[in-house]
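Okay, so here's the structure we're looking at.
The complex is shown incomplete by one protein chain, all other protein chains being positioned as in the whole.
Right, subunit A next:
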Amino acid sequence: AMARGPERVSVLLPTYNERDNLPLVVWLLQRTFTDSGIDFEIIIVDDGSPDGTQEVARQLEKIYGSDKIVRQLFLFPSGTAYIHGMKYATGNFIVIMDADLSHHVRLCFVYSGKQKEGNFDIVSGTRYKGNGGVYGWDLKRKLISRGANFLTQVLLRPGASDLTGSFRLYRKEVLEKLMEKCVSKGYVFQMEMIVRARQLGFTIGEVPISFVDRVYGESKLGGNEIVSFLKGLLTLFATT
């Protein structure tokens, strides 16, 4: 059968304590999709946030309708929220992104265009090519990011320039297939998905994205993060 472009896009938003950002993300998403004429829905999978995120999600559902906003509560380790949320997705394409506004929502439209252009199975955002980039990162964080990516390219030769970006569009059947095969957790899971996708022969298109860090001074790149990244990278190196 001829593969179709995005007819309806399901956006999977895992949330934890995103009471302030969630309404903004939802507003931006509905504007982007409405302006570009693409049918959509937003699936909010909350990890039991204590800050009132679920209450905000309820209000958003009242404002935008339950056809557009689907709410799920899911109290399990990260990485598996996607599997749970996907069961409720009615679109033929799925976008996975962060709910904290670090990802430029407007790009969802660009992703759809790119997908149609090359009939890609996956469209992945990259901070490292074209006019992609970051905002609010100091030199140390940039160095660690580039160093880690270089190591990843040498060891895994993944065929995509940014493996930890985690802002992607997937054909629904492709995402389902990948979820079955991937075993890692957290952001190593994001890396594993691209590696497995290439092995299974899926096509990957890239779109430059900007990653805007609004929480200044709070660097999530401590020693622990680096160690767990290296462990994940070596595991993928040895098992894929």
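For the reader, a short list of remarks on this structure follows.
Basically, a contact is a pair of C-beta atoms (placed from the backbone, for glycine too) under 8 Å apart; a residue touches a chain by one contact, two chains touch by 3 or more; residues count from 1.
To be clear about the criterion, contacts and distances are computed from a predicted model.
Of the names listed as "Dolichol-phosphate mannosyltransferase subunit 3", "Coatomer subunit gamma", "Transcription initiation factor TFIID subunit 6" or "Ribosome biogenesis protein NSA2 homolog", the one that matches the UniProt record for the absent chain is "Dolichol-phosphate mannosyltransferase subunit 3". Checked against the full complex, the one of A:13, A:38 or A:156 touching the unshown chain is A:156. The chain not displayed touches subunit A at residues 19-20, 23-24, 27-28, 56, 59-60, 62-63, 101, 104-105, 128, 131-137, 139, 142-143, 145-147, 149-150, 154-157, 210-212, 214, 236-240.
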